[in-house]
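After the structure tokens below, expect a handful of questions from me.
Removed from the display is one protein chain of the complex; every other protein chain stays in position.
Naming follows writing order (A and B), and every chain is counted from residue 1.
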Amino acid sequence: MRTVIFRFTAPYLTALMVLFSIFVLLRGHNDPGGGFIGGLIAASALAIYGIACGVGPVRRALYFHPMAISAAGLVAAVVAGIFSVFAGTGFMTGLWVFPTLFGTEVALSTPMLFDIGVYLVVVGGISSIALALEERESD
Amino acid sequence: MEATLSLVVGCLFAVALYLILSKHIIRMLLGVVLLSNAVNILIFTAGRVASVAPPLVPEGAGAPLSAVANPLPQALILTAIVISFSFFAFLLVLAYRAYQDLGTDDTDRMRVAEPENDGLPPLGY
Partner (left out) sequence: MLKAEAMVHGAFSPADFLVIAPVAVCFLFGAVLLMARKRVEWHPFVAIPGFALVLGIDVALLLKVAADGPQTMMMGNWRPPFGIAFTVDMLGALFAATAGFVALCAAIYATFSMSRTERRYGFFPFLFLMMGGVSGAFLTGDIFNLYVWFEVLLIGSFGLLILGSEHEQLDGATKYSFLNLVATTLFLITTGYLYGLFGTLNMADIAQKAGRFENDGALLTIALLYLVAFGMKAAAFPLNFWLPASYHTPRFVVSALFAGLLTKVGVYALIRVLLMLFPPQHADLATLISWVAILTMLAGALGALAQSDLRRLLNYFVIAGIGTIFAGLAVTDPGSGAAPAVVAGAAQAAGTITAATGDAAAAAPLLAQHPGAMVVALSGAVFYALHSIVVMTALYLAGGTAARLSGSSSLFAMGGLWRQRPGLAALMLVFLLSVSGLPPFSGFWPKVILVRGAFQAGLPLLGAVILLTGFLMTVASARVFAFAFWRNPPERGAGTDGASFPPQKEPVPLLSMLPLLMLAVFVVIAGILPQWLVGLTDVAARGVVDPAAYVGSVFGGGS
């Protein structure tokens, strides 16, 4: 699998796919997309990088262990629900704020936080399984 | 439409069951995957198939203006897909490890946890 062409294109492809996955994640509230599908795109990007350049570089590039990323996502998802305790509404109620940053109104919400959590859980979980499988192949 | 889909679900169930009855883990795995896909179509069919508008509420309105498709089966299917996907990934790794470590994917020969010649318990004190 490790042809020169593949190894040369893989980093660019990975970067592009991760960028696209974040785009898919953020448009997910009103349009097709969302945390799960974005996470899958990012995880497959990492898997491609792993196939091309080996598992070690992927782990170095991720810096955090995939399971830790997953756990961070879980925390984000639970925290998104806990906000509703302070608002005095039912658990997981969508809460929105619209701060203005640099002259643009930015919509921030707990559903978005939850979606980011899902994204991280999927990226962490799937890429740890994919890396485990790739690692064994190269042994 | 529902009748056709029911037939498809039935065929998928039959194939999945046949595969799950196999002794080999990899076939069972494929059977489980097929089964979960069949379930997704089943839920989709159970939610009634009709060609109506997508369930979107126009801006300013409090409710959809005309009859819309049922969004719930899609939410259920999405959840089921996510779960079955993660299970498939896990089972794949597990089956691979089991094959590597036990040297077989024949469930009849996987007798490490339950040895075949397990003697009688102590009969006298």
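To be clear about the criterion, a contact is a pair of C-beta atoms (placed from the backbone, for glycine too) under 8 Å apart; a residue touches a chain by one contact, two chains touch by 3 or more.
These numbers were taken from a predicted model, which means no experiment stands behind them.
Even with one chain removed from view, subunit A keeps its contact list with that chain: residues 65, 67-68, 70-72, 74-75, 77-78, 81-82, 85, 88-94. If you put the missing chain back, the residues of subunit B touching it would be 20, 25, 28, 32, 35-36, 39, 42-43, 45-47, 62-64, 72-73, 76, 79-80, 83-84, 86-87, 90-91, 94-95, 97-98, 101-102, 107, 110-114, 118-122, 125.
Operating definition for what follows: only the chains that are shown with their structure count from here on.
Centroids of subunit A and subunit B (each the mean of its C-alpha atoms) stand 25 Å apart. The touching residues of subunit A, counted against subunit B in their complex, run 36, 125-126, 129, 132-133, 136.
On the subunit B side of its complex with subunit A, the touching residues are 78, 82, 86, 89-90, 92-93, 96, 100.
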